[in-house]
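To start, I am sharing the structure in question, which I have written as structure tokens.
In this view, the complex is presented without one of its protein chains, the others remaining in place.
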Amino acid sequence: GDFAKIDNHRSLRTGFPEVVWGQDKTPQQIIQIIKTMRANHPVVMATRIEREVYQELRESIPDLQYYPVAKICAISSPETLPNRIGKITILTAGTADIPVAEEAAVTAELCGFQAQRLWDVGVAGIHRLLSNRHVIDEADVLIVVAGMEGALPSVVAGMADCPVIAVPTSVGYGANFSGVSPLLTMLNSCAAGIGVVNINNGFGAAILAGQILRA
Amino acid sequence: GDFAKIDNHRSLRTGFPEVVWGQDKTPQQIIQIIKTMRANHPVVMATRIEREVYQELRESIPDLQYYPVAKICAISSPETLPNRIGKITILTAGTADIPVAEEAAVTAELCGFQAQRLWDVGVAGIHRLLSNRHVIDEADVLIVVAGMEGALPSVVAGMADCPVIAVPTSVGYGANFSGVSPLLTMLNSCAAGIGVVNINNGFGAAILAGQILRA
Amino acid sequence: GDFAKIDNHRSLRTGFPEVVWGQDKTPQQIIQIIKTMRANHPVVMATRIEREVYQELRESIPDLQYYPVAKICAISSPETLPNRIGKITILTAGTADIPVAEEAAVTAELCGFQAQRLWDVGVAGIHRLLSNRHVIDEADVLIVVAGMEGALPSVVAGMADCPVIAVPTSVGYGANFSGVSPLLTMLNSCAAGIGVVNINNGFGAAILAGQILRA
Amino acid sequence: GDFAKIDNHRSLRTGFPEVVWGQDKTPQQIIQIIKTMRANHPVVMATRIEREVYQELRESIPDLQYYPVAKICAISSPETLPNRIGKITILTAGTADIPVAEEAAVTAELCGFQAQRLWDVGVAGIHRLLSNRHVIDEADVLIVVAGMEGALPSVVAGMADCPVIAVPTSVGYGANFSGVSPLLTMLNSCAAGIGVVNINNGFGAAILAGQILRA
Amino acid sequence: GDFAKIDNHRSLRTGFPEVVWGQDKTPQQIIQIIKTMRANHPVVMATRIEREVYQELRESIPDLQYYPVAKICAISSPETLPNRIGKITILTAGTADIPVAEEAAVTAELCGFQAQRLWDVGVAGIHRLLSNRHVIDEADVLIVVAGMEGALPSVVAGMADCPVIAVPTSVGYGANFSGVSPLLTMLNSCAAGIGVVNINNGFGAAILAGQILRA
Amino acid sequence: GDFAKIDNHRSLRTGFPEVVWGQDKTPQQIIQIIKTMRANHPVVMATRIEREVYQELRESIPDLQYYPVAKICAISSPETLPNRIGKITILTAGTADIPVAEEAAVTAELCGFQAQRLWDVGVAGIHRLLSNRHVIDEADVLIVVAGMEGALPSVVAGMADCPVIAVPTSVGYGANFSGVSPLLTMLNSCAAGIGVVNINNGFGAAILAGQILRA
Amino acid sequence: GDFAKIDNHRSLRTGFPEVVWGQDKTPQQIIQIIKTMRANHPVVMATRIEREVYQELRESIPDLQYYPVAKICAISSPETLPNRIGKITILTAGTADIPVAEEAAVTAELCGFQAQRLWDVGVAGIHRLLSNRHVIDEADVLIVVAGMEGALPSVVAGMADCPVIAVPTSVGYGANFSGVSPLLTMLNSCAAGIGVVNINNGFGAAILAGQILRA
Partner (left out) sequence: GDFAKIDNHRSLRTGFPEVVWGQDKTPQQIIQIIKTMRANHPVVMATRIEREVYQELRESIPDLQYYPVAKICAISSPETLPNRIGKITILTAGTADIPVAEEAAVTAELCGFQAQRLWDVGVAGIHRLLSNRHVIDEADVLIVVAGMEGALPSVVAGMADCPVIAVPTSVGYGANFSGVSPLLTMLNSCAAGIGVVNINNGFGAAILAGQILRA
């Protein structure tokens, strides 16, 4: 594996899983990296893995688990999973945002946190959000996932008393520009206290939330 | 006045004031157009008029009125103003959106409608909007003016039962791009029943609202 | 169906059909949402449904109708359809804009309005529009659908005396940018009284037109 | 004048005036270039010259003429002006487009052509254009100048039987993007036979028209 | 054929073929339009026709010809083709620009003009252009087709004494943005006398060239 | 002060100062809002206040303090300032980023946190950062401010074990696009655990950091 | 081969291989060009050749070699390869950037230079770069290939004492815009002495590096 310089220090230092970004790698590269990583780390995960790729990976790594909605592969076990204190609360505006939210939720769980899910509470029907106020009130850190116009994080941050991580998704059409519209909405939010991550970056949101809970 | 072909039919046909777009014209052009128009129409108005321009215009047209926040000049009188049935309800997300909202409100009034104003009810403090629910419930047509991330029309349209006209403003900074961010938000709204006009186009919103009330 | 929070109040409040946005959902999700919705609403519709998806949906929902050009599925019957007063007039600039216009027309009909269709009257052959002047004169509300350069709504709004809803389509090539060019044209129209919706959003245009007719 | 390599062949070859692009040059550079040019050419002109710059230039070049709306300076006389056969017809959509149209008209005249002007016939009041149909029918070549949404060239090209040169202007606001919106409109026109030049490039349009008349 | 309003006046007025834009139409629509058109016009053509579509069309219209590089279908015969005086000279910067150039060339020929082709004379090897100087010197009107950085029209217009029509192509990669880069290059050309058409619009360039030759 | 709906609940709820966004407001509006706010809150601050505006405000509010680099006005006193546990560490890439970083630092201090400043450690001289490794190692939460290419947060996040908030600045020129270039850099960072705020939004970064320290 | 004007002077003049840009050409065109070229040049290469295309080419040109990661075909032999003095050092930020880096490396080798490869030393784990400092110190010219946020060239140029060529790649997602984000990063680098090439243009980087070594 001379093509990839694996960073043995990172997960030791951070106490989080070792992660492979699967999207731009060949299955053979992913297999080789996972095998090297697992020698030194209790939890290894790979993101952006299509089902067909997973099936190819599993032939070489039989104990590889698959989370199909999140498109995440992982090697872990109840014993190896760290047991952290804290819960990451994840909201979506719509049904179509769930895959990105699941990338965040599964990552959070593989980091040892509890993931609380609340789906389909977008602003076009504000009562859906208002009738779940307690979820926001009780949150330690919030991940808010939204496509289309991406207005949900603004409303949530105005109600919440904890850090809000906003994740734009590429859900939408027309002048949505594959998620640029909700990205801009989130960056321009008139509610302070929001940190934005890249479009569809559920993984990054969960890592940031994990860092916050450890802070 | 051979440089401008004034359309005598339009205001007769529509029953709305004759309008001059002031922004890209010299004071001399504006004066000449207003003088020609007033010969045939009871109400004449000009938009995007800075105070200094108004002062120059007034020397040639002494009965010209000025609405400084809206930056509108007009010739009209209680007798000439048509008395239409219907009210146009105008909301802003913030204080800085007021000039655009006033352009809409004054235009509405010069068209003979009643303008109901509700300022500073942006989504980052959603209770401000919720405690004004009755304003939305009682509206015939809504103009919702917002800069920054422009999320207010989505929430309002989810609550309202009447047409919503969304006006993005250039209020904001950074990745706001002079109003492109709220414009995209409004076009991508997950709430149906919203018509969007150009950035800062309070005038156009009021004309559309007027057309709707007459429909 | 815990993944989707269906808003039982919306259609009751608005008297319009319940709607599912089909594009970003799996067939199983669509089936489950339609089944839940139909328990409480006389008319249920789903947009952006490809023929293959419809065939899968029909196995679970045998009475589901399909409008292939509009790509809309619906459950409704003459008895359940509300009978509203008013007609929505829909124009297209070209032949290729018809699918978006049909999304608007079928939505209008499922809301209980009459849809009047006038196709292929784009501005490059202005006599085609002029020889249909009566259609514009008799309209209560106009939906104007155009791709390419999107100039039709400007000309129509200059001729019409009623609200105009402009729908840009992604028809075009090169510097058209999948509909951004007609979108900008419509937002910048020098004719006042135009409300713009998102690219290809025939559905949203029809709902706005319906709101206007009820206003 | 070693900083500028003047191309003595061009005007001889083309029979058009020698031209200085004034916008990005210091007055001293412009003076030096004009003086060198006039030694060899009967007609010399400079574009994008503000009045203050002209006043500075005139101190060194007393016989320099100034066209204030077009912002063009020129050295020419009835004898030196070539007398070409042909007329260039120039239309504007609005009043604010006149300066760009005048840049075209004055350039055309300095090239020895006749310039026919028709201002303020934009598409929002289509009867203004229709009642001037004869101007289009009798044209040899048309220059159509428009800002805002820039729809005028499409309509004109659909009516005309001669080449159409479209000039977008930076007149507009909001989502107009300093002329990008009419530029895109013109490039995407569904009417064939239109050649587009850069935003506000009245000069280039006139040169192209002149080339066409000589073709 | 109520979906398409065919403009019987256009080709009579212009003396050019009737044209169908094939890209966004179904084969059945194209067949129906061609059949209606051919009843009244000697030459009918359709652009943007893939080979598979042609094969489907030919089953209904056996005498339909196909130009595979240009992707044009046509009905015409030596007798029906008008015999115009004049030649349209077409240059490409590279080999990959040939399909767009052929769209122009075949259109020119179907309009009755002679098409002179000169391929692969891009600016990165300027001697290729210089050694073909006579082609430019003898041209009546030039169509210059270029992708990548699109610099060829600037150089050609500096050498030519006739109108130049610039056609950007989507050939390129990376920061080329599907032809936007050469489009901007051509619009910003420091050589005057260039008219630009949309990306890949060989057809439009030929029609404009034809108009010029008739001017 | 009917134009602004002040949210008395927010600061009570959050325990942070009440804040006025000064950029788009008139001095009279700012004065009125501050006066209303100070009746109920121990700490009131206003951002984006130019020195001239401050001088006008001070005439009505004599005890108003001014932080000229941060362009912040505030009313506070040692007694009123809450004394929170925790330190916010702020880094800049260059000297020109200091004003944005000071907006963050002063906001942090007005929220009762300690602000640790480390300026001019941009990546083009990586030893400057490496020789300050201990600052990163000891941080609880990091705010990293960078213009130009904005690469600093990526390097810092790779070294840090705590949450990183990235603030792009509009420092730069050419293809920097007023901060869009560093904004994109930060959103695309290959280091996970970074939350991005709007261009120049030092204030928002500090509020998010404060929320994190309280989480 | 009349469609392609092969430039026999270029490789003689430059001493570099003759090159075919394969991406926008048909296999038949590529074959014909390679055959013509090889008659006059010792080394001929083609870039952007997919494996399937190579297999088709090989049937006509049996001695054609293929470099699958670089997607380059070549005709060369140890005797024909020039033996230049100098080494081109190539770095990548990640594993997914390797194909672009290999395009550079193989081109360098076909030009007769030595290529030194160092993969996966991106800035998010800065110690990977620091522990390879000697590679940078000993370089004559550096090619630095990076996608995502593209920060690596800035750090490398700050450490290096030789020219740095930066190659953005389209590796990334979301607000990466197919490589525009790293392209902007590289253009805005605060480290001087960096020349940027087009997105994914490994070939161009190698030719520039070769020119530099010969300078």
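Labels for the chains are A, B, C, D, E, F and G, by order of writing; each one numbers its residues from 1.
We take it that a residue touches a chain if its C-beta (ideal position, glycine included) is under 8 Å from a C-beta of that chain, and two chains touch if they have at least 3 such contacts.
Everything numeric in this text was worked out from a predicted model, so none of it was measured.
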item	value
Option from F:20, F:37 or F:98 whose C-beta touches the chain left out	F:98
Missing-chain contacts mapped onto chain E	93-94, 122-126, 130, 148-151, 154-155, 157-159, 172, 174-177, 180-182, 184-191
Residues belonging to chain G that touch the chain removed from view	13-14, 19, 140-141, 161-165, 183, 187-188, 192-199, 203-204, 207-208, 210-215
Chain F residues that touch the omitted chain in the full complex	94-96, 98, 119-121, 125, 127-128, 147, 171, 173-176
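Just so it is clear, only the chains that are shown with their structure count from here on.
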item	value
From the options A-F, C-D or B-F, the pair that copies B-D, where over half of the contact pairs coincide	B-F
A-F or C-E - the one linked by more C-beta pairs in contact	A-F
Approximate Å spacing (C-alpha centroids) for the pair chain A, chain G	35
Mean-CA-position distance for chain D and chain A (Å)	56
Overlap residues in chain F, where contacts from two or more other chains coincide	180, 183, 187-188, 198-199
Overall pattern in which the protein chains touch one another (line/ring/star/complete/other)	other
